[in-house]
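Below is one structure, written out as structure tokens; comments come after it.
Note that one protein chain of the assembly has been removed; the remaining protein chains are unaltered in position.
Chains: A and B, in written order; residue numbering restarts at 1 for each.
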Amino acid sequence: MVLSVLAVLLAAPGAGADTLEEVRARGFLRCGVIEGSPGFSTVDESGERVGFDIDHCKTISAAVFGRISIRYVPITPHTVFTLLASGGLDIFPGGATWTFTRDASLGLDFTGVYLYAGQGFVVRADSGVARVEDLDGATICIAQGTTLEQNLADWFDARGLEYVALTFADVDKGLQAYRSRRCDAFTNEQISTAGRIHNWPDRNDHLILDQVISKEPMAALVRQGDARWRDIALWSFNARVAAEELGVNQANVERMRATSQDAEVRRLLGVEGSFGAALGLSDDWAYQVIRLVGNYADLWQRHFAPLGLPRGLNATWKDGGLHSALPFR
Amino acid sequence: MTAPARWRGARRWLAENLFSSPLNALITVAALAVAVALGAVLIEWLLLDAHWRGASPADCPDKNAACWPFVRARLDQFIYGLYPVAERWRLNLGVALGLALAAPLWFRVLPVWYPALVVLGWAAIGKLLFLGGWFGLAYVGTADWGGFFLTVVAVTFVLVCSLPLGLALALGRRSASPLIRTLSAAWVEGWRSVPVLVVLFVAIVMFPLFMPPQWEIDKLLRALLALTVLMSAYLAEAFRGALQAIPTGQVEAARALGLNYWQTTFRVVLPQAIPIALPQVTSNFIGLTKETTVLLVIGLYDLLGMVQNAAADPAWYGPGTLATGYFFAGAFFWILCFSISRASARLERRLMRRGLNQVR
Partner (left out) sequence: MANATTRPLGQRLILPALILAAVVGLLWLIVAATQANLERLGVDPGIDFLFRRAGFEIGQKLIPYSANSTVLAAFAVALVNTMVLGFAAIAGASLIGVLIGAARLSRNWLLARLGAVYVETFRNVPALLQVFFWYYVVLSSLPLARDSYQWFGLAYLNNRGLFVPAPEGAVSGLLLALLAGFIGAFALGRALKHRREATGRGWPAWPFVLAVGIGVPALVAWMLGDALRWEVPRLGRFGYHGGFVLMPEFLALAVGLSAYHAAYVAEIVRSGFNAVDRGQREAAQALGLSGAATFRLVLLPQAMRAIVPPLTTVYLNLFKGTSLAAAIAYPEVVSVMVGTVNNLVGQPVVIMGLTLLVYVTFSLAIAAGMNWYNRRLAVRGS
């Protein structure tokens, strides 16, 4: 009898388990967030969580429930992979670079690139450093728990340059050390660094180098082995890019839904065809996403534009960027 | 007539204690110089050069001076963490209720069912008031717990859980069964040889691996269980030492009177052993209070963690701010730890009297 109890306990909701049903039955989405990352995930004055990553959580919730029903689980880079794989989270939207090793060996699935980022550097404007190569011999602060440490070592190694690494447990500690002049430069994902130093009173004394030393295509993560749940995450994100390409945004979504004659818009917003049932969602799921969260441009305007960040690679392909919506047909 | 006499007494005291020999006089002067220099630096930085007024970053123009407006502005956060402002009354009420519940223990030694009731009451307060989600109270997840409140919760939880466990382990190490002895010894020695930080990492990073996936255990709870496990090992050592101090004659006499093992243990041995163990238990208790700061490394922000976080705010950022925050936190912990040791000394005296009375 003991054995049968154990067998039941050990029968994990891993392969074959239906995350969508679980989330529905539970009534809320468990979304992993890294806290205190301006632009991505912070708490505003009224105590609400806001940010690009938070909007990813909301996107999935909107698609599944047609409303925002989320329990945020604060995580650290140390814990996220284990927690996700063991079923403690339904999705981790933020900050994971899509690499071969992670995709192949972590037991997790990536759900489409939502942000084209890169590893950049911040230096003091008066240090005379204009290119990364100028940092030969410098002390560089960096945070653990990501691909960043290896990128840095590989890049300097390949050019025969030297540096002293100072490795901190989290990004804020590293940045704080840089600010107190413990290091000559701080390296991290470029957009997130820009977000973090944006409100420094002495922001103008610091320079974010244009150069990036790595490609960091960011994608949300779900547990491996639940194809439908992965599709839901992938297509929810994709719907926001599709909406931008089709000219549908949070402000005009009601009007577009009522009046648009464009067949793809009508399919996207669930007016025509049945594009929800196959995912186990209602047909207007993408409409709910745009209504409650917005399209990609809305997200950018809300979170990154105030930090002074240009869209760059993150524009749609029509504007010379890399985002290209998968077609709804 | 008394004043000159006292004056003469003071002179004699000075001569004996401070200036008994040239070397002693030299030491006195040097020590005085060190004390005055340190005191002057502290007073100058903490009081004279410090910024006092206001509660905004602009009130601390000198980034190196002590910045009390910082403490004033963030005091609520230091105490309550990120607990929603509108719900903070629940913490005040809960702590007040908890203290009221435990107060009778302070004045009288009550039978064992009463402490058990207190613990149950505390658990109910934690669940119903702090966590909420019942009777229209909003649910506040442990992710938002922090500051001094978290220190209090952590210390209380760990102490309440590890005291019985530690006692059982100490008895286990004196058990007649080699198996129980070995297991208890392995548990105690094993946990005592590893750092608290690593155990916390195991609890946070690896616990999900050890458990069946649907067993979801809250992060704070995992950390507190890890501290409990460690603490149980330390307390077991404290109790073991005290048990060894009880003369075997006591046990033999009890046995001769026909008491069984449990009666002997609970009626004769423990009432004598616990007062003996108390100083050791207290020093572990103080150690635990200080140790809770390590929780900040795994992202649970206690008082020190909140200070650290608040000082990293770009608006406040500066060495003076940070130092003031540390000074505040340090003073807070100092008072806390010092009061615990004083309170325990009082309890010790009382238990000692009672233990002796009972044996008589």
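Here, a residue touches a chain if its C-beta (ideal position, glycine included) is under 8 Å from a C-beta of that chain, and two chains touch if they have at least 3 such contacts.
Since we're looking at a predicted model, the values are computed, not measured.
Participant: If the hidden chain were put back, which of A:138, A:209, A:222 or A:325 would touch it?
Facilitator: A:138
Participant: Would you indicate which residue among B:71, B:196, B:220 or B:235 is in contact with the undisplayed chain?
Facilitator: B:196
Participant: Can you list, in ascending order, the subunit A residues touching the missing chain?
Facilitator: Those residues of subunit A that touch the unshown chain are 2, 6, 9-10, 12, 14-15, 77-78, 81-82, 85-86, 104-107, 135, 137-139, 141, 144-146, 149-150, 152-154, 157, 163-169, 173-174, 177, 180-182, 184, 224-225.
Participant: What residue numbers in subunit B mark contact with the hidden partner chain?
Facilitator: 17-18, 20, 24, 27-28, 31-32, 34-35, 64, 174-177, 179-180, 183, 190, 192-198, 201-202, 205-206, 208-213, 251-252, 254-255, 260-261, 264, 286, 290-291, 293-294, 296-297, 304, 308, 319, 322-323, 326, 329-330, 333-334, 337-338
The rule is simple: only the chains that are shown with their structure count from here on.
Participant: Could you grab the centroid distance between subunit A and subunit B? Build each centroid from C-alpha atoms only and quote it in angstrom.
Facilitator: Chain centres of subunit A and subunit B, defined by C-alpha means, are spaced 40 Å apart.
Participant: With touch defined as at the start, can you tell me which subunit B residues reach subunit A in the complex?
Facilitator: Subunit B reaches subunit A through residues 82, 84-85, 141, 143, 201, 204-206, 208-209, 211-216, 219, 297-299, 312, 314-315, 317, 319.
Participant: Can you check the complex and tell me which residues of subunit A touch subunit B?
Facilitator: 9-10, 12-14, 43, 47, 71-74, 76, 78-79, 82-83, 86-88, 169, 172, 176, 179-180, 199-201
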